[in-house]
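In this view, the complex is presented without one of its protein chains, the others remaining in place.
Chain naming follows the written order as A and B, and within any one chain the residues start at number 1.
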Amino acid sequence: MKWETVIGLEVHTQLATKSKIFSGSSTAFGAAPNTQASAVDIALPGVLPVLNRGAVECAIKFGLAIGANLNRVNVFDRKNYFYPDLPKGYQISQLAKPIVEGGALKIVVGDTERTINLTRAHMEEDAGKSLHEDFHGMTGIDLNRAGTPLLEIVSEPEMRSSAEAVAYARALHTLVTWIGICDGNMQEGSFRVDANVSVRPVGQAEFGTRREIKNLNSFRFLQQAIDYEVRWQIETLEDGGRIEQATVLFDPDIGETRMMRSKEDAHDYRYFPDPDLLPVKLDEAWIEAVRAALPELPAAMQARFQNDYGVSAYDAAVLTGSRALADYFEAAAKACGQGKLAANWVMGELSAALNRAELDIAASPVSAAQLGTLIARIQDGTLSGKLAKQVFEGLWEGAGEVDAIIEARGLKQMSDSGELEKIIDDVLAANPKSVEEFRSGKDKAFNALVGQVMKASRGKANPAQVNDLLKTRLQN
Amino acid sequence: MPERSLSALAAQLAGKQISSRELAQTYLDRIASLNPSINAFITVDPEKTLLEAAAADTLIAAGQAGPLTGVPIAHKDIFCTDGWLTTCGSKMLHNFVAPYDAHVIQRFKAAGMPSLGKTNMDEFAMGSSNETSYFGAVKNPWNIAYVPGGSSGGAAACVAARMAPAATGTDTGGSIRQPAALCGITGLKPTYGLVSRYGMIAFASSLDQAGPMALSAEDCALLLNVMTGFDSRDSTSLEREKEDYARDLNQPLAGLRVGLPREFFAEGLSNDVATAVETAVAELKKLGATTVEISLANSKLAIPVYYVLAPAEASSNLSRFDGVRYGYRAPDYANLDDMYCKTRAQGFGAEVKRRIMIGAYVLSHGYYDAYYLQAQKIRRLIADDFAEAFKTCDVILGPTAPGTAFKLGEKSDDPVEMYLNDLYTIPANLAGLPGMSLPCGFDAKGLPIGLQLVGNYFSEAKMLNVAHQYQRATDWHSRQPEGLK
Partner (left out) sequence: MSLSPDDVKRIARLARIETSDAEAQATQAQLNSIFDLIATMQAVDTAGIAPMAHAQEVYQRLRDDAVTETDRHAAFQAVAPAVENGLYLVPKVIE
């Protein structure tokens, strides 16, 4: 039987506010335990929540960025359950009237572009942390994170492979960092992914029973967890088993998912509108002010890059992987007037070097202006591609500006045709056999001669010029 | 103890006839002699009280006194009070010394009013007799075999017994007005949102409101001037211009339209109460008021609606009491879950557990629409009835409670019977309207009878005007329990 995978993602993004969603405590990461847990955060008797305008503004930005409907009146609900890192015994969240509904995100997998629809995004508060290292058989509770604002972003179950799920998660990660509502730090838990995964026979209309993989904090784990889960579900079904609805955890050490709780012990959260918080009203002036302050978004930039610089859809998607990368590309492209070439260099040589050095684009030792100049030197014939790579190395090492490096290292392409003709004469004289073979119809011999000329020029000859001159000489 | 109004006490303090310390000591002495039989206080700390009084004396000496500086007050043990044990009448918080002050406490501190202690109350304000307190029942000063009402029973009893000239209370379904009625004092529940709930331990957030309890409407007006005001820490606190609630006390009542809800004078009302309330209506007519019959047809549903909404909110509000960060933790348990279950089983009393369970049930999967949502819809119908009524009257008048104080233990085995005590007070909480109770007579057993006024939103000054004019014409409010003098 052929199986189809169905995936929907729920992503918890920590919003980049200074203070918590319902209290004036700092949200800074890494403070000593409970030093950033105020009376409200630890739920002392009698305390009350007051909503942070900054958190609401982040949610508005997101809603606008995905073209969603912003609920002009939205409501906070209580989600009731007991857990030691949940001090009130309920989480303040939004159920029936979330701030954001609908919207869509474009993803590119290989050569295929797809649009993934979003169900909703709602504001809620984060829980604290349970520290399981041994305190005489006890667990330690740190409530510094309790009350950190979250935007939970829920997609429709429209992804059909782990690759699509990863592409969606990446696109979402790009977007939330792009618009500045989340720092995107996955190690610190600022962007956490839950994946709802099911399988069904190809052609079947109904969804299969889903299992939810909780708290995936890297794209690699997301891919591995889904791949494992899909294989496990298909094997289970093919062995005549049934899938039970469940929540599972992914163990990266063994690469497997394991059951956390079954549907039977699923919670009854007893949601109801929080009586301590009033309905939130978004006025039009506020929304328009936020809209006006939004940067150009990745999707718009992708379209523009394809248009203005002639890059492919795939390249445009890669180049808009982050705002820093996109800005870098555009600056380099503008500096040299060569969009496609700039795209190739940014995605090729530069990315590879950054990867090797484990550097972010923002920390690139080669500036966009320098790369632009470098590309311009290729275009004006000063440099061949090969020489350009040597100049790039110089730039990377901090050896100075492009022209200085060319000068200092003698990397200028040979443009004097007299000098080149002399080299060609020498090569032809030294390789009578290749000349003979070429004349008897072996095209391969021509390439060998070009190689010899390039070698004799120590790479500085212009390959196109070599081609032309060599052809002329051989035909006479 | 002589009968002295808050303004009289303030005048004596300002005139240096008595110091705040001396005044506080007088009340502390009376508490020491009477509290063992009345049990109105959970915590009395003379040292702290006298320190606060000394600070008030300094303010007075420096000419920096406000209208009530130096006048002592007792606070319901539902208000978090920095450095004071704050129990909410529960074993769950038997050891909880609050690390911060409630907004109301801050207000009275800022006004220079020393605290006489923390008053007893039904556990987590759930009760109408003050018998659910972990710290023992409060006795009615008029007859210690009878309940004082609840949940602000300690506050009502301490004012009635003159152990304090004034007290704070809270009212979720009648918890200021019903004990005020049963103890023969005056108490007011303001419009929802006028007094900040910050630091007031929550029972049912959308209904809870703090208010003053004292010997007269005039005193309540002065206390309300201290208590009300915007607080940014409470999202439901209303931003309004500050008003003087005493400004209209002396206005004549000529032309006042008093609405009499026919549903409040129907079956269930005791004869003694009906007669006293009707006599009070006649008195108001003599003062120039006219009456108009109104209908609050949906108010008969107030109790069912309340016993869905209040427990629902309470079940969630009380989830924070889990033995992790403060308060009681069961001594023995097998694991985390067992710690929760035992802590809450041992830390909460029977009535609190009952209401938590009702709340959990009405919110649980499959029951939400039929109970919670239906109750919220009828809540609107009840509020709409009031809006309609206020088109034809300025203030609504009726009994505060269907009867007078009942015997300790008389209703404690029958929750429904107990709940019916709040039949007339709950509608104002559901609508968010202000309501007050003032004494209007005594029954055959010599127990006080309360008269309830319900006003339109923000009409506290008008209600206080009506009450004050009535109290000028009558002396029910200045009667004192025999045998305690």
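The criterion applied here is as follows: a residue touches a chain if its C-beta (ideal position, glycine included) is under 8 Å from a C-beta of that chain, and two chains touch if they have at least 3 such contacts.
Values in this document were obtained by computation on a predicted structure and should not be read as measured data.
The omitted chain makes contact with just one of the residues B:296, B:378, B:397 or B:436: B:378.
Looking at B:280, B:358 or B:440, the residue that reaches the missing chain in the full complex is B:358.
Touch with the chain that is not drawn comes from one residue among B:113, B:126 or B:431, which is B:431. Remark: the omitted chain is touched by one listed residue; of A:11, A:42 or A:154 this is A:42. Listed for chain A, the residues touching the missing chain in the whole complex are 17-19, 23-26, 32-39, 42, 44, 50-56, 73, 82, 84, 130-132, 135, 137-143, 249, 260, 268, 270, 273, 275, 277-281.
Listed for chain B, the residues touching the missing chain in the whole complex are 95-97, 99, 192-193, 206-207, 232, 235-236, 238-239, 298, 301, 303-305, 307-308, 315, 322-327, 329, 333, 335-342, 344-345, 348, 353-354, 356-362, 364, 370-371, 373-381, 383, 414-416, 419, 431-432, 457.
Quick note on the criterion: only the chains that are shown with their structure count from here on.
Centres computed as Cα averages put chain A at a distance of 58 Å from chain B. Interface residues of chain B, counted against chain A in their complex, comprise 79-80, 86, 88, 93, 96, 98-100, 102, 197-202, 204-206, 232-236, 312-313, 315-316, 318-322, 324-326, 336, 340, 360, 363-365, 368, 372.
Residue ranges of chain A in contact with chain B, taken from their complex: 39, 42-51, 78, 80, 82, 84, 87-90, 139, 141, 268, 270-272, 275-278.
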